[in-house]
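Starting off with a structure, shown below.
Complex shown without one protein chain; remaining protein chains in place.
And now, chain A:
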Amino acid sequence: MALEDLCHFRDIFQEDITTERFSMPFELKEAGLSFTNNRNLLHFYIPEVEYLDESPIQFGQINLMQSASAISSQESPSAFPLPTNLPFTSSQTVPLPFPMAHGTTTLAFMFQGGVLAAADTRSSCSGLVACPASQKILPIHSHLVGTTSGTSADCMLWKRILARELRLYQLRHSRRLSTRGAAKLLSHMLHPFKGTELCVAATLCGWDGGELEDECHDHEESAGTTKTQKPDLGMTVGPSQGSSFTPQDSSRKARLSGPRLFYVCSDGTRLEGMLFSVGSGSPYAYSILDQGVRWGLTVEEATSVAREAVYRATHRDAYSGNFVDVFHITSKGWTRRKREDLKEEYYREKERQRLERKTQHDILRANTSSRHKPS
């Protein structure tokens, strides 16, 4: 698994020990979930307290006694009982190796021409610009693109994991998973990390429908995946269906195809909608988008509204800036517009305002001088 390979968990956890998910983790060397080789979709490694004590970067000096006391104090009810298994959320015992990045402006909306996604390109690290030309819109497959907001590393990793799982689904089931299914899959994958420092707020922009396979779906279902993969077809949980598509299914397919936009957040939110903006600059972007976005926009108009929204947000928000990326998703897939420097846009606007003021000034002067003409 990607996570374990990255963080070297194999030496900590033995493969054959399995426990209940909610057992007391006072003994070390207990695996959170059974790590099997069956590539079960939702058998992701769930971080236990011990893992979080042994940070892979080895920067913090957290001791196990502290974490044990944190667990024993979890019974005290509070107004908002957060999952208290993770010391990061309690008093800061582990200093983070470097400040995490959270600032961005990303937006996406649906219109008659498909889905448009736009984002700035500034990666900030609590006050300094770590990278002025990062990529916040990551293609996942030919018809699905995800905007990322939150911690850049987390977003990139989870997008790649999502891309891998979607590709596996496509190979296993001979069809692409719908955007709704991808959103649900991502949401369920992120659920075990709720309450940790993981911060991923993504909008998935995709176009469903396309290849319509007539093959049957009688694959062996790995347990726990039926919930996430089946609902978009409307099939019930039960023995595998061996029949090919009926006409009813194909009409349902036609209804289900088209542009789709989902917002998925690591705190568990999963929303379907027509317009989303995420990040520290999102309030500024929302105000431009709410005025300009309609269903009947042309592609050029939509692109210009998206650019304008990102530009205004970068103007006001310190954590957004530099360039703007625009992606357009249609039934044929995604296309990417050339990255544009917003500094130029700022100077163009200043120039426009200067010219406007100049022409107004000229008109005013012309009017007053004409009035003063001797009769």
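As a working rule, contacts are C-beta pairs under 8 Å (C-beta built on N, C-alpha and C of every residue); 3 or more make two chains touch, one makes a residue touch a chain; residues count from 1.
Note that in this section contacts and distances are computed from a predicted model.
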From "Superoxide dismutase", "Large ribosomal subunit protein uL16m", "Proteasome subunit beta" or "Centromere protein L", the hidden chain's UniProt protein name: "Proteasome subunit beta"
Hidden partner chain, touching residue among A:Cys265, A:Ile288 or A:Ile329: A:Cys265
Residue touching the undisplayed chain, where the options are A:Thr106, A:Ser123, A:Thr147 or A:Ser282: A:Ser282
Candidate in contact with the missing chain, chosen from A:His141, A:Lys194, A:His315 or A:Arg336: A:Lys194
Chain not shown, touching residues in chain A: 22, 71, 74-75, 77, 80-81, 83-85, 187, 191, 194-195, 227, 236-238, 263, 265, 267-271, 273, 276-277, 282-283, 286
